[in-house]
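In this view, the complex is presented without one of its protein chains, the others remaining in place.
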Amino acid sequence: MRTMPDHSTSADVAPLLRVRDLTVPLPGGERPYAVRDVSFDIARGEILCIVGESGSGKSISAGAIMGLLPHHLTPERGEILFDGVDLLRLSETEMLARRGRQIGMIFQEPMSALNPTMRIGDQIAEVMAVHGTHPGPARRKRVLDLLDLVGLPDPATLQHVYPFRLSGGQRQRVVIAMALALEPALLIADEPTTALDVTTQAQILALIKRIQARMGMGVMFITHDFGVVADIADRIAVMEKGVLVEQGRATEVLDSPRHPYTRHLIAAVPTGRAVPRGVTVEDAPLLAVRNLIKTYTTSGGPFRPKRVVPAVCDVSFEVRRGEALGIVGESGSGKSTIGKCLLKLQGIDGGEIVFDGQDIAPLSQAAFRPQRRRLQMIFQDPFASLNPRQTVGRILTDGPVAGGEARAEAMARARTLLDLVGLPASALERYPHEFSGGQRQRVGIARALALQPDLIVADESVSALDVSVQAQVLALLKDLQKRLGVALVFITHDLRVAAEVCQRIAVMHRGCLVEYGPSAEVLGASREDYTRRLIEAMPGRAWDARRQPASAA
Amino acid sequence: MSGFARRFLRNTGAVAGLMILAAILVVALAAPLLFPDSPWMMVADPLILPFQDGQYPFGTDMLGRDIGAGLAYGARVSLMIGAVSTAVAVLAGIAIGAAAGYHGGWVDDLLMRVTEFFQTIPQLAMAVVLVAILTPSIGSIVAAIAIVSWPPVARLVRGEFLTLREREFVQAAVVIGQHPGRIMLTQILPNAMSPIIITASLMVATAILTESALSFLGLGDRNMMSWGFMIGASRTMLREAPWMSLMPGVAILLTVLAINLIGEGLNDALNPQLRHRGED
Partner (left out) sequence: MSAGSPITGAAPAQAPKATPTLDHTPAQSVLPQRVPSMALARFILAKLVKGVLVVLCVVVVNFFLIRLAPGDPASIMAGESGSSDPNYVAQLRTQFGLDRPLPVQMATYVLGVVRFDWGFSYRMKLPVLQLILDRLPATLLLMGSAFVFSVLLGIFLGVIASRTRYTGRRRWLDSLIVGGALLLYATPLFWLSLLMIVLFSVELGWLPAFGMETVGAGLTGWSRVLDITTHLVLPTVSLGSFYMAMYVRLTRASMLEVMGMDFVRTARAKGVAAPAVIRRHVLRNALLPVVTFSGIQLGQLAGGAVLTETVFGWPGIGRLMFDALMQRDYQLLLGVFLLTSAMVVVFNMLTDVIYRVVDPRIAFEGGR
């Protein structure tokens, strides 16, 4: 399936970048080509978003343009015309002169993208040194200007700092400063905000947009997040399994997608509106958390003082039977710590956790163990949460067996559970590595349900999944929660997802609960500054507003 | 498992190592059949050159002992000491490392201090002192080698336990109410086995080197012929009969090399994702 490139923006002038029929074989992979017959253009001053799920070939396209593909991937056909020159035909030396100078690149993982043993000022200056620009004191001056340009505080001091002192967002700004040092004509950004928190993401997106507009760069922006796309793209190209299935103006693709895959992807994006649902909720709380306190203490030595870091301070909330409560916050907000405390995977330093009338906080592990089956958990990482050396049957029956059930009996029930979560019974004999991420997460859900719990804690249980899979798993969770009447504590960084699933939402910030109430109120009429900031930072809000009537229908 | 076997057998070095080791093992097992006489017995004229006399293809030493017999019986000692001392060290290391890693807290602190201590003091010197003071015997040699070689296993197992304990599937086992003992045995240990097996295979090689060094220094068991002893004994004849020390050395080299090759093959086959990282 191939769509002809959209020439509307580049019919008269030659585009900055013209990719034609790019094809890269994937030796030993699950499909013959990593990317196949991919064609697109990027004009000066234009942002092209390349959207797709993991493994769609987005990053490989970027690597091919930079000439930074791993040894085993070599483009087989096609051309990449940059300023009229085919980059695929250039020698390494000729590419070196362009990398960093005419084409800059930003990466996904800011935490590892900087050399840990080199001061950040030196890392930025290196770009200029390599290309022989800004000689003498001009180079230092340029470093300071760049740090200032990307919005980092106190450049004069900061340039002497090693990367480990900076947060993820700050490091990403340094990477951007490096990529922009020589004002390249083309900037390739490969998922530059995926590893960042929402509020940081909003800042970085605004920064890229601001600088792009000022310098008139062409930007190739790779992402999987339609919200980000809606905020930043001039044009959009959608990739599926190495093939570019649709491209066009941002508004066209977002509002009236033509290709079924694009429609499917867009339909899977949550809208960020609270969805009122018919769930019967009792008044009496099943779980009441009161004044929960948890601090982390770094281990000190005889010659080293201990450090105390508060993780959760004085948090109280309730969950009623059959209710879904969302706990939302950025990384480091303490939301996951709460989940671990509820399940007694971590001890607490104060407060009560009253579950069905009994405070479980003071119970010893052994005393609590018989009650564990009533309180279950669905984990974040579908690849780490299943024992790779056990069959799915074993994984699903270990819990009931630990509770005294016979293995055969538990196995029979595991069969019905698999059916419930939409997996075939044959899965019982198979090992986790034979399943996809979404399927594994279904196994994780079945494992929790096997014990017929009253409450399930789901910690970022869909955030590691691609957006279309995420939608399916969310639908499954909602459906099961409704049918089985189980209470749910849904921990997430994504307000949109929380709004889809939960009746009530608690917003966490730096260990404190800043807002707590019905979803519609928290999202629609927030009283708290921080919540409003969080909502404003959600990417694609303008698009959400447009999309509203369609999804309500 | 079949994937593992396939990856292992694709590694030519590992397969070569396996074949060499198998050959040495056969010779070791068949030594009493091949050489019914004791390797200590003076059977022929002294200093027969190798490949001269059909009956003694490896030649004889300065006392007329058959070098071929010494090599075959030496293989028994080397392989046996390598295997037994490694087994003891690995079991001790697993027990100590698992206790430290799973229990944490002061148990971990105490056990790790002890481990660090044993790791700090020079291993070969410690083995020499132990064997010398306990008087050289097969038992004291095995004990000494085990005592100096368990710490890496303990640290490895502890590290694995510490990491795996935080892994989500282990947390899931806690959440579904499994007992800690069961969690250690069925969830954590099976997932820690690959690095333990790899380390153990390399430890066998080192144990053989250590044993040969001990017997070279005259700390071998007086009742058992050993390659290290043969080299030590032929030292005085180095100028006159260098082949006498050459052959047992080649035997050690081949054995250790074979085991190292197997260890690397295991490493590659058990960690397929590691091998590809950074090498492509």
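Residue numbering begins at 1 within each chain, and the chains themselves are lettered A and B in the order written.
Operating definition for what follows: contacts are C-beta pairs under 8 Å (C-beta built on N, C-alpha and C of every residue); 3 or more make two chains touch, one makes a residue touch a chain.
Note that the structure is a prediction, hence the values are computed from the model and not measured.
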Problem set entry | Per the touch definition above, residue among A:99, A:372 or A:547 touching the missing chain | A:99
Seminar exercise, completed: Of the candidates A:175, A:341, A:423 or A:534, the residue in contact with the absent chain is A:175
For this session: Identify the residues of chain B touching the omitted chain, counting contacts across the whole complex.
Result: 116-126, 128-130, 132-135, 148-149, 151-152, 155-156, 195, 198-199, 202-203, 205-207, 209-210, 212-213, 216-219, 228, 231-232, 235, 238-239, 242, 245-246, 248-249, 252-253, 256-257, 260-261, 263-264, 267, 277-279
Problem set entry | Contact footprint on chain A, counting only the chain that is left out | 66, 68, 71, 92-93, 96-101, 104-105, 107, 109, 111-118, 126-127, 130-131, 153-154, 157-158, 160-170, 175, 178-179, 197, 200, 301-304, 309, 330-332, 510
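Everything below uses one rule, namely that only the chains that are shown with their structure count from here on.
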Exercise. Roughly how many whole angstrom separate the Cα centroids of chain A and chain B?
Worked result: 47
Exercise. Across the complex, what residues on chain B touch chain A?
Worked result: 167-169, 171-180, 182, 186-187, 190-191, 280
Exercise. Tell me, which parts of chain A touch chain B in their complex?
Worked result: 70-72, 343, 345, 365, 369-370, 372-373, 375-377, 379-381, 384-390, 398-399, 402-403, 444, 447, 450-451
